[in-house]
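Omission of a single protein chain aside, the complex is shown with its protein chains in their original locations.
Presenting subunit A:
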Amino acid sequence: MKTTITFAIICFAFIVSAVGQEKYATKTGQIDFEASVPSFEEVKAANSNVSAVLDASTGKFAALALMKGFRFKVALMEEHFNENYIESSKYPRATFKGIIQDFDISDISGKSDYSIKGTFNIHGTDKEMEVPAVISVNGDTVMLTAQFVMQPEDFNIKIPSIVSNKIAEDVNVFVEFSLQKQ
């Protein structure tokens, strides 16, 4: 009797998890950030190999960017970003894990505004944030774009005073994920 019940529970768990799997993912998400100050060299980088996974049944969203994948126009700036600021050898990844609030994929028509609540981990430091996002669905593709502002000091990234007037305090971040149904 006991084994039957256990078996039934295991079966049920499997069925629930199978039904609950409605995953969308991408390995080619785009993150751009810019911290330029007018009349100085632009401080701007792009990474087009960002991974992201969305569980459409629960609204759970996760993204991961490899810091060494950020490319700058000026090679020396890229080197400083990696070695002095983001310390990408010590902290190679930046991640986000969160939940899209009130997410129901069947509700989405056209471009809908959502809010994603979750935790960023950058430079080994966690920070909870709520980020506005625009989501649209086109067949088997979920498009998620977001634009927000971050502050380096929130992630324990120190900008030396000698260059601080050339790097903006607010870093504008643009993200774009085209998530394919798995």
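Note that in this section a contact is a pair of C-beta atoms (placed from the backbone, for glycine too) under 8 Å apart; a residue touches a chain by one contact, two chains touch by 3 or more; residues count from 1.
Please note the rule applied: contacts and distances are computed from a predicted model.
For the chain of the complex excluded from view, the name given in UniProt is "tRNA_anti-like" [choices: "Fumarate reductase subunit D", "tRNA_anti-like", "Quinol:cytochrome C oxidoreductase" or "ATP-binding cassette domain-containing protein"].
Of the listed residues A:K44, A:K60 or A:R93, the one in contact with the hidden chain in the full complex is A:R93.
Of the residues in subunit A, those that touch the hidden partner chain are 25, 27-28, 48-49, 51-53, 62-64, 66-69, 74-76, 78, 82, 88-89, 92-93, 95.
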